[in-house]
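Missing here: one protein chain of the complex. Every other protein chain is in place.
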Amino acid sequence: MSFVEYAEFIQEGDVAIIFMGHDSMFPVKVQQGAQTQTRYGVIRHSTDLIGRRFGSKVTCSKGGWVYVLHPTPELWTLNLPHRTQILYTTDIANITMMLELKPGSVVCESGTGSGSLSHAILRTIAPSGHLYTVEFHQQRAEKAIEEFREHKVDHLVTVLNQDVCKDGFGVMGVADAVFLDIPSPWEAIGHAKSAIKKQGGRLCSFSPCIEQVQRTCAALAEQGFGEICTLEVLLRVYDVRSVSLALPDFGPEDTLQTGLHVPGEEGTPAAPGANATVTCRTAMPPREMAGHTGYLTFATKSLV
Amino acid sequence: MSFVEYAEFIQEGDVAIIFMGHDSMFPVKVQQGAQTQTRYGVIRHSTDLIGRRFGSKVTCSKGGWVYVLHPTPELWTLNLPHRTQILYTTDIANITMMLELKPGSVVCESGTGSGSLSHAILRTIAPSGHLYTVEFHQQRAEKAIEEFREHKVDHLVTVLNQDVCKDGFGVMGVADAVFLDIPSPWEAIGHAKSAIKKQGGRLCSFSPCIEQVQRTCAALAEQGFGEICTLEVLLRVYDVRSVSLALPDFGPEDTLQTGLHVPGEEGTPAAPGANATVTCRTAMPPREMAGHTGYLTFATKSLV
Amino acid sequence: MANNMDDGIDAQCIIKEGDCVVMKRGDIFKAAQIQKKRKVIFEKQWLFLDNTIGELYGTTFEIASGGTLQPRKPKHTESSTEVKKAGTDNRNIVDDGRSQKLTRDDIETLKEQGLKGQEIVQQLIENSTTFTDKTEFAQEKYIKKKKKKYENTVMILKPSTRILAQMYHGREPGKICYLRYDSLAQMLTLANIHAGSKVIVFETCAGLVLGAVMERMGGHGSVIQMYPGGGPVRAGMESFGFPEHFHQTLHDFPLCKVQDLLGGRLSQDAPETDEAAPPKPEQQSPEAENMDTVPEAGRETEERDKRREDKAQERKTKMEEKRKKLLAAAALLEPRNADGLVIASRFHPCPVLLGLLKFMAPSRPFVVYCQYREPLIECYTKLREQGGAINLRLAETWLRHYQVLPNRTHPVLLMSGGGGYLLSGTTVLTSPAQPATGPAHRAEEPSPKRIKLQETDD
Partner (left out) sequence: MANNMDDGIDAQCIIKEGDCVVMKRGDIFKAAQIQKKRKVIFEKQWLFLDNTIGELYGTTFEIASGGTLQPRKPKHTESSTEVKKAGTDNRNIVDDGRSQKLTRDDIETLKEQGLKGQEIVQQLIENSTTFTDKTEFAQEKYIKKKKKKYENTVMILKPSTRILAQMYHGREPGKICYLRYDSLAQMLTLANIHAGSKVIVFETCAGLVLGAVMERMGGHGSVIQMYPGGGPVRAGMESFGFPEHFHQTLHDFPLCKVQDLLGGRLSQDAPETDEAAPPKPEQQSPEAENMDTVPEAGRETEERDKRREDKAQERKTKMEEKRKKLLAAAALLEPRNADGLVIASRFHPCPVLLGLLKFMAPSRPFVVYCQYREPLIECYTKLREQGGAINLRLAETWLRHYQVLPNRTHPVLLMSGGGGYLLSGTTVLTSPAQPATGPAHRAEEPSPKRIKLQETDD
């Protein structure tokens, strides 16, 4: 397994996702002889994981069971250790498309943060692209290097521990795309411009506050970027459910039909009486959702 | 009829809404002997309108028919002559509730604009409240006075033609609520404060741009307003429709059931063959909708 | 307190014993009644509201030890904890969980020393080794979190639709069918609720919607609350603390008598079975009381009889009253000329709406709230088939709050996923002679063919 190539069977050293439910999964590093505790009991790596197919149902010691999944950047995003605020899949999807990333793309990124976006970039630019990712926080940079190695994508990525606003991306004229997620992106636009290929490329800056966006857009325009465009994407996840709706009891009907009893949606006849109900399938929005992650500002650097 | 009191029958001098469809209605001033042209033919006021009930179906000369509706502030908002950008019902509803307007409230408003919000305020504060509305544009102020008279709400409103930022609302310590829809609301916060009752009251400022909101919030905090809160409300109207979905043709089924043919939602059996479809009722969002009207900033002025 | 009685201050703005109030801290609201020496619980703390009496609505109180309240000095309505220096980024923050030098015990000590919440937060900031290294954004979050934890204040507000709707939505959304306050705002406006009209309300939202409608009517006109089951629910309405005369405009009518009313069997039918006893003997009982000619020995029996009679009389009077009220509500409904209809319930909106529309005058607005979209789609479809209503609109609102702060302006990170769905429309006269195929009908819903064309054209 690697984060850029699917494998059929679980092997020693792999990362696997133990899936117990939407909000209940975690990654494990598969090791001969190791054990993992879950609320359904113990998973023994040697017998329960190694050699089995990804996607298998594994019965834990207490009789409950879990699924073992192949890691993907999207599952990783849901399960990674947070060292910073992270980018989530909804934004990542738009960043990837709007930066026009594809196999072979060369990308510069700062900051690396918890590596959520980095993994998604690597998946998309493999097998021939490269990611230069700059992280000013030393601890985080080191952890990222370690993760990339474990996830077998280290050949595709260079991690630099420096200040992108002062020192740039460490490369010039090589990038098809630059991504910025730093407190003052406007200070890095110049470096971003020099990192981009001579014939041009795309840029994205992610910022939670509108003031950051304003300063970044001004810097982009000043530096000659075109197609400057700021957008925001929110995800509304629906919960699919069967719900019951009571039917009103208007009292005994006259011999003259007043036509009040309307059958329910699924054809249930509306029985008179206080406790009649109809059932319907619906998709409900959650009570609370992420109302804002950040603004995405995109721009094109072109030669002309 | 008046905009603050329902009537049953249409009378000379009334305003009535000729309704031909959601996006096709207009107001008429009912006058003995007058005629109104519609695409379905002529409506003769004397015979077709006067003395008939609001809500009646009126057959026009060409045989088509329309409904004649009692005016409400909401129908007026959809039909009024635009002298400026107007406030729409979705924002108005929130402004009304968040300003805590009710019968008897005294309200200060600027600018009057096309009177869309003014009518809704008057409806809510009648029969004992009062609206002081300030409009710097003379032509508009005059037109507003005329409309309020025609709509029989002039006893509830005072229109002032002056600059609210320089001259305020013309009243001091009387308002339960102040509403601002002007280019530089921060310049009017002081006047708003003096217009509000000594024991306190509510304020709302509507601005399309975030920079206006920032300056207004700063001014509100400086002037000692509390509960400062900025929000935005968008309306998503759904179009209820029956839609057809094709059923896939996987080819002739084996004697061994592969279980591919799934019946459609409404129980229609999925007939094999290329042209099978199922129908379902759905509610579709429109292709385009108002993506922004303005930010609503609310605040409380309290004595303490 | 006394100085609050200055000129120009409405007596209604002063907190009085017996008042219905709402306690507020941050975004948390809770309704209460002002009663002396009565503990109330708010955010896991016991409070006595005694000291609020005589103060103005809108006052913020510090919660002192023992749960007594002290009005806060003015000017600090929204306290601003001073932040001196902010790091431009957080590159230097090492996450070792040891950046706060104050221990939990230290904080408890500070609290025991009587330090106010705001002061504790300031202490925390001063003792945080990493605070000044954090970005402003991170600092803001830190302060907010700590404030919430250590600031012990409560604001006392006068109830209103704005406040109660937010309170219910925040605390007990299940009780109000998850009706969000902006959806309620839409309902009141779309239904053109105003003084002097006759409005029918059917809700299972704890009485909140009823109260909101009554606030907008200001005690003018009439409200008929239709109710399912044993009796109307009104707790939410009662939290508004309306003056007495408002209640005189409120009527109620049981849903289960709608068929009787529509069938004309209500006014002329016989009183209900438990009212069937002939009234005469009971009417005589007051006279019996005046009889003094009864011998001593019979006294006990007499008194027992009397008690029984009193009880029966009481029941009778209640029944009579109930019946009178029912007939009064029926009299309001019978002319079928209501000016507004507002529905927000856990019931399937389709039969409810179709049933209650019958009581409306033509050219009047109605609005139905439902937590789910599907039942309103059905409702819409049925109404289109049946006629009698135009201007139908199925909609949902989308509410977003903003944080507006220097260099830190952005939408609030958490938002409500949905506020429910609204179906609104306008009643019209149905003329059965004309089938519903005229141009106005066509204008409202494009035929399937036209939809097809639109879809491929645009």
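Order as written gives the chain letters A, B and C; numbering starts at 1 within each chain.
Keep in mind that, in the parts below, contacts are C-beta pairs under 8 Å (C-beta built on N, C-alpha and C of every residue); 3 or more make two chains touch, one makes a residue touch a chain.
Everything numeric in this text was worked out from a predicted model, so none of it was measured.
Interface note for the absent chain: among B:His22, B:Arg52, B:His137 or B:Lys198, the touching residue is B:His137. Of the candidate positions B:Gly13, B:Gly51, B:Gly173 or B:Pro208, contact with the unshown chain belongs to B:Pro208. Within chain A, the residues in touch with the undisplayed chain are 4-6, 8, 19-24, 39-40, 53-57, 59, 64-70, 72-74, 89-90, 92-94, 96-98, 100, 102-104, 120, 123-124, 126-128, 173, 197-200, 210, 213-214, 217-218, 221, 224, 226, 228-238, 240-242, 281-283, 287, 295, 297, 300, 302-304. As for the chain not pictured, it touches chain B at residues 83, 136-137, 139, 163, 182-184, 208-212, 236, 243, 245-254, 256, 258-262, 264-265, 270, 274, 278, 280-282, 284-295.
Criterion: only the chains that are shown with their structure count from here on.
Each chain gets a centre from the mean of its Cα atoms; for chain A and chain B, those two points are 39 Å apart.
Residue positions of chain B touching 2 or more other chains: 210.
Annotation for chain C: residues 373, 378, 400-401, 406, 409 touch two or more other chains.
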